[in-house]
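A selection of the complex's chains, in situ.
Going in written order, the chains are labelled A and B, and every chain counts its residues from 1.
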Amino acid sequence: MSNSHAAHPDRLLPADPETRDIARRLLTYVEDLPIISPHGHLEASMFVKDEPFTDPTSLLISPDHYLTRVLHSAGVDLADLRVGGTEGKNPREAWRIFASNWDLYTGTATGYWVEQEFEHVFGINPDRLGAENADDIYDELSEILARPDFRPRALAEQFNLEILATTDDPLDDLADHKALAQDPTFSPRVLPTFRPDAYTKMYNPGWAEKTTRLIDVAGDGKAGWEGYLQAMRNRRQYFIDHGATSADHGLHDTDTTPLSHEDAQRILDKGLAGTATLAEMRAFEANTTYRFAEMCQEDGLVMTIHPGVYRNHSASAQEKFGNDIGADIPFQMEYARGLRPLLSDFGENKDFHFVMFTIDETAFSREIAPLAGYYPAAYVGAPWWFIDEIDAMNRFRASTTGTTGFSRYSGFIDDTRAYCSIPARHNTSRRVEANYLARLVAEHRISEARASEIIVDLIDASPRRVFKL
Amino acid sequence: MSNSHAAHPDRLLPADPETRDIARRLLTYVEDLPIISPHGHLEASMFVKDEPFTDPTSLLISPDHYLTRVLHSAGVDLADLRVGGTEGKNPREAWRIFASNWDLYTGTATGYWVEQEFEHVFGINPDRLGAENADDIYDELSEILARPDFRPRALAEQFNLEILATTDDPLDDLADHKALAQDPTFSPRVLPTFRPDAYTKMYNPGWAEKTTRLIDVAGDGKAGWEGYLQAMRNRRQYFIDHGATSADHGLHDTDTTPLSHEDAQRILDKGLAGTATLAEMRAFEANTTYRFAEMCQEDGLVMTIHPGVYRNHSASAQEKFGNDIGADIPFQMEYARGLRPLLSDFGENKDFHFVMFTIDETAFSREIAPLAGYYPAAYVGAPWWFIDEIDAMNRFRASTTGTTGFSRYSGFIDDTRAYCSIPARHNTSRRVEANYLARLVAEHRISEARASEIIVDLIDASPRRVFKL
């Protein structure tokens, strides 16, 4: 280990010496536990192929919109970072841009993760990051990535990865998941997650084609809304048969008002004909959210939702680079009213697991903790996306625990496309929990013995329990 | 005292040794002050009868929706906890359920209060709580509750209870309050609070019958809207004559737009005929809020409001157990626009006391502190309901003081149905104030001498001043 602050054993722990000592002790209970990642955005094929990563840029920069958005805000052209398949610069040049802008990351979660990756995954002192060493580090990394112990499967072992969920289209054949499940030489469980958003949002390009195909392919010959529901049921079962335990829903908002099947049919027809109004499109989406919850009552999939993000906020950037390039912006979100139809009908069923994520952290103390502290079905989702950074994670704990305790927590979610950041993200979560619990102990609110049970439960048992792993 | 963390003299005080020392010193100024509780949900009859509490479950569990909701979220049937008069299990069995789920309360405000009650009210080490000692503790508590020094009046003395307000229907005859006021052997002041919600919300079942009866009984023979107003005026005066100093309003939202008396009459008629629209019902409620403020200008009652809670969120649970069972969920609330009609007309009157509570803590720094920091009538209500937990109380101070100081604070409100939690709740508030003020002193923002004045003012003088006690 280097002498960088990134290697310091007390990183992220509280500064007060007495509280820090408690936190250190709590951390020992969880620091070496295996990684359970019930939601993320890696590809199962990566583990099937197990090919070496081609270069540092395509591994660490281009696919990570947390990272590229910072450079973009400083005026860097995303094409120069090879975002979305563009090739404005070659990989080494792109790396130099990143390295020479390294100062921008000071204080960010992304900067912290990168330093941790360098220190703990690649064994490179992160204090060397910067313009002057850009080429040296690029060469060192390139050499490292060529080594057999840095292929995807070997890294999974190094990371102590026990469970990893991917995010998949309902029509995905899940062949890669099947191959991994049947491979006795590969121990991590790589599970698919059912993500039907492309079929619920009439306002997105391509919706009609995709939906028509879904009904044709999986609807058991039924047409229209009946076929739509049947196709979803069938594909959920297919996912379950291939190891899925959860379905994930990136909702526009929390509306879950059900429609009669007649109204759903009517709007579906209009949507396919291209004549639905925006209000109808929203009503259709809300109805699907309700219907997916209804399906959970039968098939037992965990349901996760994350509403409230304005996708592809920059019209010009979307045109140039496509989706998921970091131009997504959260907006205000409410949970109490929108979720009432769904929770009033299904929330009292404790075998139904309904995890509420938010990017509007004001909802934690106001709505999410109160909902999860009442409904047997409702769980507090871990801080998500923009608010999965250290200070926000601390605020999350302080905003939900007093009302709802620890038992309604989803477990940590890394939600990442950046493979090598996974250990750093999970380690961050463990340190934040130790930090918060140590404060409760130091303030004589709970005993240290109890805190040591809680931290193990949060890190290890919660995700298994909530995601039915 | 036991060696439990619940008995630790530094509980809830800051961990930093220097700041903790300051907090300890500040706490000595207020820890033994009498309890002033200007708003809560106990029954005056309890003190009139002064009967022994029948069993631990009916005292500590069934009526406390803070506590039962946690168990419910874990899948416990509320009927098994004897909520709302149900009898799914007998009291001892219900107690065992609670005890065997005790771990769920770690880190919650409720868990903290329960531990404090055991340690400081019943003299039972709370570390013994859990499944294994369930029956033993039940027996010990049963024995304790049979003792004369654990009857309601004796506890009031043990708690150092000086003033306690109840919450009462406008047509309540207040006989119990009268009896207590005339009883020379009972020293606490038990005051009624005028709570007219049942007559303002046309959308609630029973509104029409209750309102018709109110006008008939108290309207001086006047009919319609004129009778409604007259009945309210009369009953407020009746409450004042029986010691009331405040009227409490659980509003749907903050709208205070007045209606002309003609419009009020028209909507009242439609409401009684069952033909009012939801928009008209809301307009009627908003108008009553304005009219109650108007009455305050004449009769001097303090006006408290707490908008923004979705009541009885779970339709199925409401059907089974009725109201007030913990299925109430806050939602986003704004104060600036809704209150403008009321404050623009009455807010400049410093003899009018208008206390704004919120369960949406985002309103503290954004609207409530700015309003209370300008209008002579407006006061910042203490953290309420879901946010009366320790971390939220700390956030409250840090969100309002910089803008508005300490002088516009309502004083602590326990708002409880759980009699034995009252000392723990008030003690929590005193420790949180010491914690916050100690930090200001440690950061050289105020002197310790000034902090020691402030803490006494917050705990003792504020509630007396704001609630005109």
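Convention: a contact is a pair of C-beta atoms (placed from the backbone, for glycine too) under 8 Å apart; a residue touches a chain by one contact, two chains touch by 3 or more.
What you are looking at is a predicted structure, and each value in this text was computed from that prediction instead of being measured.
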item: Given 2 placed chains, full-complex copy number; value: 3
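To be clear about the criterion, only the chains that are shown with their structure count from here on.
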item: Cα superposition angle of chain A on its copy chain B, in degrees to the nearest 5; value: 120
item: Centre distance in Å when chain A and chain B are each reduced to the mean of their C-alpha atoms; value: 39
item: Chain B partner contacts - residues on chain A that touch it in the complex; value: 14, 16, 18-19, 332, 334, 336-337, 340, 343-345, 347-348, 350, 362, 365-367, 369-376, 378, 398-399, 401-408, 439-440, 442-447, 450, 453-454
item: Interface residues, chain B side, partner chain A - complex; value: 5-6, 8, 10-17, 69-70, 72-75, 103-109, 111-112, 127, 310, 313-317, 326-332, 359-362, 386-387, 389-392, 395
